[in-house]
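Quick one: this structure, given as structure tokens, is what I'll be asking you about.
Shown here: the complex without one of its protein chains, the others still in place.
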Amino acid sequence: MNQQNPVFIPGPTNVPESLRKAVDMPTMDHRSAAFSDILHPALQGVKQVLKTREAEMFLFPASGTGGWEAAITNTLSPGDKVLAARNGVFSHRWIDLCQRHGLEVEIVDTPWGTGIPAARFAEILAADGSHGIKAVLATHNETATGVCSSIAAVREALDASRHPALLLVDGVSSIGSIDFRMDEWGVDVAVTGSQKGFMLPSGLAIAAFSPRARAAVESAKLPRTFFDIRDMAESYAGNGYPYTPSVGLLNGLKCATEMLLAEGLDNVFARHRRIADGVRAAVGAWGLELCAKSPDLYSDTVSAICTPEGFDAGRIVSHAATVYDVAFGAGLGEVAGKVFRIGHLGSLSDVMALSGIATAEMCMADLGLDVRLGSGVAAAQDVYRAGADPQRMAAQ
Amino acid sequence: MNQQNPVFIPGPTNVPESLRKAVDMPTMDHRSAAFSDILHPALQGVKQVLKTREAEMFLFPASGTGGWEAAITNTLSPGDKVLAARNGVFSHRWIDLCQRHGLEVEIVDTPWGTGIPAARFAEILAADGSHGIKAVLATHNETATGVCSSIAAVREALDASRHPALLLVDGVSSIGSIDFRMDEWGVDVAVTGSQKGFMLPSGLAIAAFSPRARAAVESAKLPRTFFDIRDMAESYAGNGYPYTPSVGLLNGLKCATEMLLAEGLDNVFARHRRIADGVRAAVGAWGLELCAKSPDLYSDTVSAICTPEGFDAGRIVSHAATVYDVAFGAGLGEVAGKVFRIGHLGSLSDVMALSGIATAEMCMADLGLDVRLGSGVAAAQDVYRAGADPQRMAAQ
Amino acid sequence: MNQQNPVFIPGPTNVPESLRKAVDMPTMDHRSAAFSDILHPALQGVKQVLKTREAEMFLFPASGTGGWEAAITNTLSPGDKVLAARNGVFSHRWIDLCQRHGLEVEIVDTPWGTGIPAARFAEILAADGSHGIKAVLATHNETATGVCSSIAAVREALDASRHPALLLVDGVSSIGSIDFRMDEWGVDVAVTGSQKGFMLPSGLAIAAFSPRARAAVESAKLPRTFFDIRDMAESYAGNGYPYTPSVGLLNGLKCATEMLLAEGLDNVFARHRRIADGVRAAVGAWGLELCAKSPDLYSDTVSAICTPEGFDAGRIVSHAATVYDVAFGAGLGEVAGKVFRIGHLGSLSDVMALSGIATAEMCMADLGLDVRLGSGVAAAQDVYRAGADPQRMAAQ
Partner (left out) sequence: MNQQNPVFIPGPTNVPESLRKAVDMPTMDHRSAAFSDILHPALQGVKQVLKTREAEMFLFPASGTGGWEAAITNTLSPGDKVLAARNGVFSHRWIDLCQRHGLEVEIVDTPWGTGIPAARFAEILAADGSHGIKAVLATHNETATGVCSSIAAVREALDASRHPALLLVDGVSSIGSIDFRMDEWGVDVAVTGSQKGFMLPSGLAIAAFSPRARAAVESAKLPRTFFDIRDMAESYAGNGYPYTPSVGLLNGLKCATEMLLAEGLDNVFARHRRIADGVRAAVGAWGLELCAKSPDLYSDTVSAICTPEGFDAGRIVSHAATVYDVAFGAGLGEVAGKVFRIGHLGSLSDVMALSGIATAEMCMADLGLDVRLGSGVAAAQDVYRAGADPQRMAAQ
């Protein structure tokens, strides 16, 4: 595998040089004062990225799945009822995790390619006068289908019936790349990982708890130790960690948040929007459609692209890997074989994106799809040219 | 903090140059074939280090604490009874974790500085005719006190009464540095982390399950998803991973096991023995005593050194950090303030060890302890000279 | 500057991950035996890349310019006459260096964009019955114009009149990327650097001396010490170096030659040919012309592309750098403002090349040139698809 081509999987993302170096630290004593100078800025930086003043941040040496587990075990008890939509592999997996932990999940099955049905949620919550539903689970960005749902709408569904259920949000493939407003949206637990918008290797689960979620921890009866936020909170207060931390990744997270905040969150989001617009323009030029059913659902971090009926989309992914040393995402679950995915999140430039689009084009042509070479690239170039900073243009 | 001095904490250990580079990988697609070429050699390498042919290996993106949780949640059910000795902070914490997961722990309180009381275990197990005890927990090497217990003796205690309880062993600070014979000792679950004998950064929990432990997973009712070995096993079989893996650390683990096996496990253990002998000789020369009560308990990975009555041992640790940029381990729990610890595991050379010993000497002298400068170093040098490979000597 | 976009300058080239790590070594004692295990394989590897059995290799901590200086100071004396063509900036600079060292240069001024005029050389050499010309200088690949000349033809020109002049060849931007046959072509001194076909950072001048060139060193009167190959030869024989070597770069060179030989030199050359063909196809699709006047002169490592009359080609280079964070080469010397250059040598993949072509397209469009977006990319894709390994295609 040529290690110089960028990857176009929807995470882990390409790691910028400076973050590679931030993570690659010599061993330091995590019980020393120096650790505190890494931990607290990392926590503070994540808070700013999540746009929250109220929530507390917790950083586990784990993956996003661990973050999901932390979200429910710290807030719920066996037998508790939660409400969730199933519209892709990742929402499916979170539901599965809840069931395996003894929760009762009211599943709203939703066509893949569509978003969280907030209106249906509102009905269900309104009907739940006894407040049997303890939490609503929402996958902000379904990585499997490239669908970004409105969390604000889910909050409205809760507020409409003044329902007290906690709002637990999977922001794994959105946070850091797509606007996320924890406080404004009344999110109670937000979960993400180091390997997406934070542009780091995998290995950190990031979970943010609102004061309400934080308060729920005392009555939550699901067993937990590794993921217990109380141990974390107590340790952080003493500038420590409840077990051995992944110091390099924490240092990377500190630097990643500095990088994002230095670029400016709005600029980061606009860059992701522009790059995604280019990919979508390419998809249109190829005569193909996204799995996401409507523009309001289009994800700025990953595009799941439907291939023609009867064609195995997985062949594009394996062909790209084998022949061109380029990694795309395969379709997962219900859409396996029907879509291939271009990840366009994290540290990606327009120029890198163009090489991914050009490669997808070659693969489709190699495999006999009716795609004109250069067509998608040209459509994306149009977007990227328009997106090139006019101030810098003027400075020429 | 001068990043060039070695650390002398009992883990994370000094990371060798080649492993730094093995971990620091550019992003690769963990769903590609290349991932399999990392995962399977890593699993196979760990098996060899554990001296097991029968057990299955599981690698979680977590810390050793996560490994403990994996050990119990995959084999036990709420209300199950387990037997454990409490003879240091880490055995204490594992017991606490069990209790928080709803297990009933029969605790044998054991003086810190002594080992697992195998005879007492034998009595308890013999008396447990109904086999109410489902598992025996054993901390191979108590990092807090520098005590290495005999796991073979615990196995004998079980065998004496043909007790079917599972034997779960915490080998976090022993495996890879001290001989560990999973099959010979009949260990059912062995737990360790990446950051000790494997000389890597923290971030991987390593858990090995014997066929019996593997069979127990179906009836084990403790909730788990992140740590469920069934998902792991199924994914490994398909050359995959149940969620996003820490690819760099897995690659590091592959290389670390290659490194250990290339040196030869017996040579690795002999090196740790020699370095530890040097440290112990120094302690003797200083007129101090180890926390470990007798030579058969001395740990080859960490020495907890008792300071004189009335002296706060923590001052040595903070003085070394502040004045000499050297990290030692503080006393934890019951022995806080009474001992300081010199970690001597992982990738350490005699030469590096001498600088730690020399620093400890300066600190003790600075703080008014009656220690003659050079005395500990000289004692250790005697050991290290004798330990210098006579074949290489001859080759001069 | 986004550090994740590839560079498209004609060297230094993109450094592969594995070579980055090979160069980034901790300090080692260059007077130890371990140094010999780096030096000699590096020397041996370079020999194989140069296709010579007879020549001796010398590795200086310097740039290619230092290599030129080593070539002449070790073989010539003040007042000696040399023959050289001037058809680009780099041949011009080598001539200048000769003049500053007191050599008399018979310059054959040659239109930029054309190659070494071997027929004219033959005439001059034939007319030089007294053998006043001591050396013929030849720039194999003119980096400024993207012209690759035939060294075999220069050798024939010498042989035609049995002229004994030494043949000194600048292979800086060819060796390692374009076929170079030192023995077959009768090259007496070949010069290159670490930062082109060897894919390393700059910092090593590589000079190969044939037995005849090696013999000339005793009578050569140009002063030299730093570049004296006699000191080098004597030190190498003792596994040493005459002064402090750049150990990391030497280790990188060892690894780079292993990498090239593992890929297979023919495969390396074919890859460069294919990538260059794609770039040239793009240039054709843009309706532009290369500076190189005819296909037999086209360089497989760099394309100098003529922009329309009246347009300042340098604007493309600065625009690409400022707006798209991509580095192209500017026109130098006579062709400054008239051409821009795309370097396509070293560790480059088709996919990376496509992103360079796509960027050049956007720049030209941004700056008002009549270039259709996607046109060059499509033309290159056609080449790269055909070039995709059919065996791997079949393996799908």
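We call the chains A, B and C, going by the order they appear; numbering starts again at 1 in every chain.
In the analysis below, a contact is a pair of C-beta atoms (placed from the backbone, for glycine too) under 8 Å apart; a residue touches a chain by one contact, two chains touch by 3 or more.
These numbers come from a predicted model, not from an experiment.
Of the listed positions B:14, B:32 or B:299, the one in contact with the omitted chain in the full complex is B:14. Those residues of chain C that touch the chain absent from the view are 1, 3, 7, 9, 11-15, 20, 23-34, 61-66, 68-69, 78, 96-97, 100-102, 193, 195, 201-203, 222-228, 242-249, 321, 327, 329-330. Mapped onto chain A, the interface with the missing chain covers residues 17, 21, 26. Residue positions on chain B in contact with the hidden chain: 2-6, 14, 16-18, 315, 318-319, 322-326, 347-352, 354-355, 358-359, 361-362, 365-366, 372-375, 377-379, 381-382, 384-385, 388-389, 392-393, 395-396, in rising order.
Following the convention adopted for this analysis, only the chains that are shown with their structure count from here on.
Separation between the centroids of chain A and chain C, computed from CA atoms only, is 45 Å. Here the CA centre of chain B is 54 Å from the CA centre of chain C. Separation between the centroids of chain A and chain B, computed from CA atoms only, is 35 Å. Of all residues in chain C, those touching 2 or more other chains are 17, listed in ascending order.
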